[in-house]
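Of the protein chains in this complex, one is absent; all others appear in place.
This part shows subunit A:
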């Protein structure tokens, strides 16, 4: 692998999250400088900042895009205890020529009493739904019933997880074979409080989310969590960033026809890697769920891949080479043709 391009982000403080939009043509960055920036990728592959605005009165932890079926919509969450929804307004023609766009706030969600640690949109087949989780241990699910009016959001569910929450992940599968589900991770560091990952499932009868599973083997603080894209499997795959990288397989057990409770799962650990040798802070799957990336305290990003025998291995490491913060270095594109280097020997 190689660095194809470097983009000067120009945030005045640490970047906490970078998020690609669905088609990979735009990205959003958010920072401790309380602002969000939106970047557009031009035809020749260069990134241009088309919007930059102050979003919160505290560090912005995460930023995420809604599915393009709902238009150009962003959500952000912050230390200032709020989450916000933003929509792009098609501007005047001279704005477009200057390559600028405007984003306006559609709503602020102020229900949390503590820092909002994660914000995620639910899978699109569920409509326009936004989920937040906070340090106060509450997961909130909001819905915008009218997609054309993004200023109206109603709090549909408020779920108390009893432990401080750090991350949420929805199961992206839209299969009718199972109800909607999401996983919550807690960064509570007290190991006596039991499992730090909880799985919640929607119940059609009660119209509520109920806890289906707690991963009791995960006792250390969890910093990130990610369901893998489904690919037609009957089981679910969940990656967890805790003191190591863990991949779990959740196999739904067949329900008796009389059972009305949540699905029971058989939980198997597929892989566990402690190569980071330290806390792992982020995990994320690529689009086809064939690669998992993790980022740890050792300052590295590691890439994990399963071969056709389902054996997981580390296939790449990205690490800082010790060069100082450059601030502004936009390197030109490498030569068109790239070498077929032997990965075994490359350094």
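As a convention for this text, a contact is a pair of C-beta atoms (placed from the backbone, for glycine too) under 8 Å apart; a residue touches a chain by one contact, two chains touch by 3 or more; residues count from 1.
Here is the rule we use: contacts and distances are computed from a predicted model.
Missing chain, UniProt protein name, picked from "Nuclear pore complex protein Nup85", "Hemoglobin beta 3", "Mitochondrial inner membrane protease subunit" or "Vacuolar protein sorting-associated protein 33B": "Nuclear pore complex protein Nup85".
For the options A:11, A:56, A:140 or A:243, the residue in contact with the chain missing from this view is A:11.
Listed residues A:179, A:195, A:252 or A:316: the one in touch with the omitted chain is A:316. In the full complex, subunit A touches the omitted chain through residues 1-20, 22-25, 27, 29, 31-33, 59, 68-72, 88, 90, 124, 148, 174, 223, 229, 231-232, 281-282, 284-288, 290-291, 293, 295-297, 299-303, 307-309, 311, 313-329, 335-344, 346-347.
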